[in-house]
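Just one protein chain is left out here, and the rest sit where they should.
By letter and in written order, the chains are A, B and C; residue numbering begins at 1 in each of them.
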Amino acid sequence: MIESPDVLSRLRAISKTAAFNTWLDFDVTRAAAGEVEMQLRWRDEFGQYSGFLHAGIVAALLDTACGFAAATMSDDRVLASQISVRFLRPAVADVFVVRGSVVKPGRQQIFATAELFSLAGEPVKILAVGDALLVPVTTK
Amino acid sequence: MIESPDVLSRLRAISKTAAFNTWLDFDVTRAAAGEVEMQLRWRDEFGQYSGFLHAGIVAALLDTACGFAAATMSDDRVLASQISVRFLRPAVADVFVVRGSVVKPGRQQIFATAELFSLAGEPVKILAVGDALLVPVTTK
Amino acid sequence: MIESPDVLSRLRAISKTAAFNTWLDFDVTRAAAGEVEMQLRWRDEFGQYSGFLHAGIVAALLDTACGFAAATMSDDRVLASQISVRFLRPAVADVFVVRGSVVKPGRQQIFATAELFSLAGEPVKILAVGDALLVPVTTK
Partner (left out) sequence: MIESPDVLSRLRAISKTAAFNTWLDFDVTRAAAGEVEMQLRWRDEFGQYSGFLHAGIVAALLDTACGFAAATMSDDRVLASQISVRFLRPAVADVFVVRGSVVKPGRQQIFATAELFSLAGEPVKILAVGDALLVPVTTK
């Protein structure tokens, strides 16, 4: 990943305009053309009934990582048309890492994928994977 | 929908054990065998960067509706293995309604689907649809 | 379904230009604005290793039904960007019926869904469900 400080600053600025992202309080830690990494520290209010990270928050992280990865390659804002999430393991960690990347860019639609990991312990475990089909806002 | 007060009470009790559900503060408004309805009142902290309901919260509602619909037909707790969400329109409403139903029950896996609507205005608009594949916890 | 003979003829003509559709030899039996029905008679060469209808043929039928439903509402040709299929039961029947419908039309993308049934026996069984996100060819 060839990191880009400008892109990182832009994504952080975009994220601050999203109220729910602000509540989640994840950090955009890396960004490059077509790639992004974010980290989220666990808080008890994130839990589902077994105490794992709630499926909706897993989806929020994967969707956002896909959208931000797309945003590194587009001046337009993008919106997800569809997302899917596969829950591989109970999402338990002190710190979650999510990495998004563009699979296929395009003028009309952008395919992206993302993975959620735990940051603690060895080996690092993959917890969930997802993908998104994104559309530039101006053409939707 | 032949409503069941007992099932409704049970789902509300389960939901209270999920910290993120408590934060969202939706209400389980109806429940019957294989079916459930929930309502969520808009709060500004739910927004993504355009002010629409965040994709993660859309996913949380659809996933929960699928899980609760499955829970009406199973004594076991259920976990989603995979979900998908299709965003049909910008999710904007004062009150959101989500309806979940079981498509195919099973001992090893349960297929469920859910729809998100706006409650305001005529005609009522469908905003998003989703589906989930759920697995009873004891056998996962 | 308000049936349209003209639309039905057009879909049958389109289907004949697709070599694999010709090999499958399904019939487009009904068509209306946003809706389509097709029927496929079982042949042994359609089987997977247990003798059920092969997942690829299930996907072909659901994808085609979604595409044809979209084609009833668009003068452009459409291509699927993504499909998903949920296999509810072993797909076994003498005659399969597949029904597709448009969930949300649009200039840039069309959401459609389809269901696969067996035609034999009572009650009729739903075997699989699927959905597709379609894009008009000229704008892809």
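Throughout what follows, contacts are C-beta pairs under 8 Å (C-beta built on N, C-alpha and C of every residue); 3 or more make two chains touch, one makes a residue touch a chain.
Everything numeric in this text was worked out from a predicted model, so none of it was measured.
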| item | value |
| --- | --- |
| Of A:Ala33, A:Met73 or A:Val103, the one touching the omitted chain in the full complex | A:Val103 |
| Residue among C:Leu8, C:Ala31 or C:Ile83 touching the omitted chain | C:Ile83 |
| Residues belonging to chain A that touch the chain removed from view | 84, 86, 88-89, 103-104, 111, 126, 129, 131, 133 |
| Residues from chain C at the interface with the omitted partner, ascending | 14-15, 17-23, 44-50, 54-57, 59-61, 63-64, 77, 79-87, 90, 137 |
| Chain B, residues in touch with the chain not shown (by the definition above) | 81-82, 84, 106, 108-109, 133, 135, 139-140 |
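Please note the rule applied: only the chains that are shown with their structure count from here on.
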| item | value |
| --- | --- |
| Relative to chain C, chain with the most remote C-alpha centre | A |
| Same-residue or different-residue interface between chain A and chain B, half as cut-off | same |
| Centroid spacing, where centroids are CA-atom means, of chain A and chain C in whole angstrom | 34 |
| Separation of chain B from chain C, taking each centre as the mean of its C-alpha atoms, in whole Å | 28 |
| Per-residue multi-chain contacts in chain B, two or more chains | 84, 86 |
